[in-house]
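One protein chain omitted, others in place.
Chains: A and B, in written order; residue numbering restarts at 1 for each.
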Amino acid sequence: MNPSGIQLFLKQNFDIQTVMPLIVVAATALLVLLLEATIRGKSRTFLTAVSLVGLGVALLLTLFNFPGAKQSSFYGMVRTDAFAQFFTVIALAAGSLTLLLSANYLPKIKSDTGEFHALVLLAVCGMILMAIGNDLIVLFLGIETMSIAMYILCGIRVDAEKSNESSLKYLLLGAFASAFLLFGIALIYGATGTTNIEALINSGGVLYGISGIKEYQWDTGAYQFAETAAQYFFILGVAFVFLGFAFKIGAVPFHMWTPDVYQGAPTSVTGFMAVGVKAAAFAALIRVFLGIVDFGDLYSSNAIAYQPLMDLKDVLLGVIWLVAVLTMTLGNLSALIQTNLKRMLAFSSIAHAGYALVGVSVALRLSGDDRDAAVGAVMFYLLAYMFMNLGAFGVVIMMNRGNDEGEHLHDYNGLASYRPLVAAAMAVFMFSLAGIPPTAGFVGKFYIFSAAVSAGTVEGYGLYFYSLAIIGVLNSIISVYYYLYPLRNMYFVSAEREHKVELRPLMSASILISTIFVLWIGVMPKGFLSRALEGAKALFFG
Amino acid sequence: MTGQYIPILCAAVVSVGLAAGMLLLSRILGPRNLTKRKTSTYECGVEPTGSTRERFPIKFYIIAMLFILFDIEIIFMIPWAIEFRQLGFLGFIEMAVFIGVLVVGLVYVWKKGALEWD
Partner (left out) sequence: MISLESYIPALAFLAEAAADAVKTGASEMNFGAGDFFFYLFAVIAVFSAFMVVTAESPISSALFLVVTFFAMAAIYALLSAHFLAVIQVLVYAGAIMVLFLFVIMLLDLRKEELIEKRHWLLGAVGFVVGIALVVLMVASFRLSQNVEVAVKSGTDQEAPDAAKFPAIQESADQIDGSRIEAARFGTTRRVSKHLFREYLFPFEVASLLLLVGIIGVVVISRRRRRRRPPGEVIDEEGAS
């Protein structure tokens, strides 16, 4: 190979620039870990600064120096398109806001360790991997890196029994889900001969007869590729992969872990889990399932007679329809009866996953501009959800008085009278979560439900999508009750006694940033939406 | 290729057969005299107090867990070592990055004192 050939080879397959944000975050994590191990002394606040610098550099690289084009690198393992860029930004922003929120909170819960920062950074690495991963193996590694970091973060309060319980529950159920996911990936590989999503599409929709799916011919005594068997393996694999993702996004009926895990974990971790893990899981879900559906379409177009795989799209639609409806409804109804704000937000995060699933189900059934609109709506919603939910958790952290005190709804009584700004910020977040204009939450819901309504105009799917939109809107109305309940306490109930609410600079900054973005996205959604749509368009292969 | 496993198969069959045979033979041939004293843990020693199964200190677990993690690191090095020449300088860098990340982990574990016994 001549020198220029080597350079070309390196450029094509080892283009480090495409994964620069990931490398920066990982390197920062390593640095933080070394500092934590070598530096004596108790305060770890400076580690927050180090981590934030790393995340900031990565954020700048992502925003201004991202390859952007439809470019895959490392032998097609990663794909750094606008879609990846969008979710990388969400991951980095979620990590930064979490670290800001934690800076003053960690000493309060006696967990001020450098490991916390390193684990948050490594979890962000996992999320970035899920955003850029173009191969099921990379996605799986990303999911595991993120999840294992999360299991540990949940249990970082070694003293608190609830934190231990949260960690263990999450670990056991999460490992179970990961096993299903991996099994599903193996089945898909067995049926198609590749784990690469791009290769899946480029294969032209052909199932490969490798990896042992051969059947014994009783008459001739030979082994032959079993076409139908491969289809069933593919379908089974898709089902298992969906199951794994459904667990990660906390969709019903795989949501059972959510309330206990969310309540037991340190609050800043809970916020990170609710927005970061969910967004990353949706990123991977959308990329994988759009690839799978496209593969199914190509396969169907090749077929000259009925094949079981042809029904995949409709079956998926039915399953996701049911899951979305159940997720929205159960999440909202359970949130209604909670008296602990943290637990209420946990249930409400289930409901929000349901809203996002509405968009996903639309995206899976439609094609062209309609699909772009649906995917873009989901992306936009996840961005909005990150700011509003992390903001709400920020206020919960601010109200925390060590242990679990200050999380109860009546702890918010009369907050507006002695901390009007905090109460105002909380009001913005609650309005946004409930979907009341002019906040980000309203715009996000509007785009998702309008995508569902426009999908309802497609011949034969009116019942599916109109009903989905109607159920979604009804659920939003239910949610208004429990989101406004804390506001009632804050503004219309007088305080029995004033709680000490400390306005620490970093925490306040985090809440301020969240408030600004919730309002900004709510008032001027155009710029954000166009970036989301750009990302959605980039998902197409070829 | 699979034929290479025949010696392993033979060894497995012989070792399993030998162990099973010995147990079986001693069961058949050995005299059995099960009295209460005979079956006690130490026939002519001190009576044991309490269960033999005691809780292990967590130290064992930490060591075992860290062993597995670094064991996996070593396993990745086997294929690298076999193809070392063909992989060239690029392969060297690849492995250096991999090990570098884990060396940071080792330094961290070391400094944290997780490798010390008490």
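What we mean here is this: contacts are C-beta pairs under 8 Å (C-beta built on N, C-alpha and C of every residue); 3 or more make two chains touch, one makes a residue touch a chain.
In this text the structure is predicted, and so the values were computed from the model without any measurement.
Chemist: Which of these touches the unseen chain: A:35, A:137, A:424 or A:470?
Modeler: If we include the chain that is not displayed, A:137 is the one touching it.
Chemist: Hey, which chain A residues sit against the chain that's not shown?
Modeler: 13-14, 19, 26, 29-30, 33, 40, 42, 72, 74-78, 110, 113, 115, 118-119, 122, 125, 129, 135, 137-138, 141-142, 144-145, 148-149, 151-152, 155-156, 158-159, 167, 193-194, 196, 198-199, 202-204, 206-212, 215-218, 221, 225-229, 231-233, 235-236, 299, 302-308, 311, 314-315
Chemist: By the contact criterion defined above, which parts of chain B meet the unshown chain? Give residue numbers in ascending order.
Modeler: Against the left-out chain, chain B lists 1-2, 5, 53-56, 58, 60-62, 64-69, 71-73, 75-76, 78-80, 82-83, 86-87, 91, 94, 97-99, 101-102, 104-106, 108-109, 112-114, 116-118.
Simple rule for what comes next: only the chains that are shown with their structure count from here on.
Chemist: Using the average of all C-alpha atoms in each chain as its centre, how far is it in Å between chain A and chain B?
Modeler: About 39 Å separates the centre of chain A from that of chain B.
Chemist: Note which residues of chain A are touching chain B in the complex, please.
Modeler: Per the stated touch rule, the residues are 14, 26, 30, 33-34, 36-38.
Chemist: Where on chain B is chain A touching in the complex?
Modeler: Within the complex, chain B touches chain A at residues 90, 101, 104-105, 107-108, 110-112.
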